[in-house]
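Each chain you see keeps its place in the complex, though not every chain is here.
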């Protein structure tokens, strides 16, 4: 990644939570921002150089793409996560000016957003019919077309703010008020983000098929070096059911000796292990490091062994 | 679950891969089958007794619902998985009679299906525009309406077979020809499916927050009894980011002593552990059991300890 990317892509269209995530990146406001129609398209723009980095959802998203992102980044030409961003998930109900809640019969939004607002809809607009939208933003923008088959849309606050043609009929209509979701900024391999002391490292580890207990061996590489995991998911490789890889987030930066050592252990067990990046945690929470897994402990241990080997 | 459920629900609408999965259940053909608009709705019909069981996607689905299913079944009133079903994922391109491939400008389908057919579409209908559909079947059925804004749909073969008003323009257009996906049949708690010797047990384990290394402790409950895991996923609880539960598929049936013992271990570590069912594997592959984790070894060990405690 160049020091200052000038072209960003993101899971579009404009007005989604993903764009809201991108806007948290310091220089994104003044950069070129290109919406992509799906996660693969966004990542491919980075791979082929059309964009410097892509913002895509990685967890719990209202607009899908989570497992798609896990799978897309696990294969193909290597990419690197260089930042994570948290976005509060807050939904608004929008319609064209003059429309009242009582007038609403059909509502469009992304399927996941619909699922997260069902309780509110059932309580406030009983009997409302769902119309599929490819994203929350697309559903909202569709209202501005003359031929929309629905009366209202559920979308992110960002859309309503930017579109004078839409009226907000209700705010915070999500069933889980404190919901937050996580996005990642993905770039081509290059210089690693600097260690901040509150970092996260993401790897993809194919499960060796020829050895029972391989999963425990994989996780033990982290445990034995005191490295905590904050996410683990087994994913079928897609080749055939039964072959798996693991997508794992671990605390710490590969520049931390305990993380580097754990990754070396993973590589031995599963040589096709893929490093997806070390980057600052969005919540900036550093985890405590025991003395015996500190960089200093690793350095001292290495020196001790070297001295023995040299017969000193 | 009654011996013979008479009412099934499934993630609808009719014609989806989920209905194809349901049709593999022996008595489903003659039973009432009610499509549900989303996974939660399907599960709620089981919970409130409107249906005896629900078929929903659990892995790698083209129609989403995977993480939705994991989350929906992990909370709320308890449910039980009583069967798993594998369905080959094969896509067809359909249109109204008389439409040719060269005429197609806009294609509708579910977003996941679209992602899985992109290579074929790019190669064969370059420039085709995507129109979001709430499911593959809904996209196909929409073609029969007079006011569809698209010319073709991508859907499961089952739809085309049942709808004389649709023509199949191309078959097997998925980018991953051998794709298979997995569905589960969910019921209310009751008598367990009988042990077949090739079984799977699904549990949901909230991660205890107050103890470092808890994930390793959880997994060790399986490893120390020789129980293999075939799936593991960490999921945020939704309460706030950073709290997790694990959704785990383990080999074996709770009627196997090693599985029962592992589950007891999980319950001690995380008392809110939820048992989601023991059921026959769709692939009927039994895993070998070491002598020291056999039912006989557990029985002998239990007797040995009891004799000591009784001072014999």
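We just call them A and B in the order they show up, numbering each chain from 1.
One rule holds in what follows: contacts are C-beta pairs under 8 Å (C-beta built on N, C-alpha and C of every residue); 3 or more make two chains touch, one makes a residue touch a chain.
All values reported here derive from a predicted model rather than from experimental measurement.
Enquirer: What is the copy count for the full homomeric complex in this file, when 2 chains appear in place?
Expert: Altogether, the complex is made of 4 copies.
As a working rule, only the chains that are shown with their structure count from here on.
Enquirer: Nearest whole angstrom, what separates the Cα centre of chain A from the Cα centre of chain B?
Expert: The answer is 23 Å.
Enquirer: For chain B, which residues are in contact with chain A within the complex?
Expert: 37-40, 59-60, 64, 66-68, 86, 111-112, 114-115, 118, 130-135, 138, 147, 149, 176, 178-180, 182, 212-213, 215-216, 219-220, 223, 228-234, 236, 238-242, 244, 246, 283
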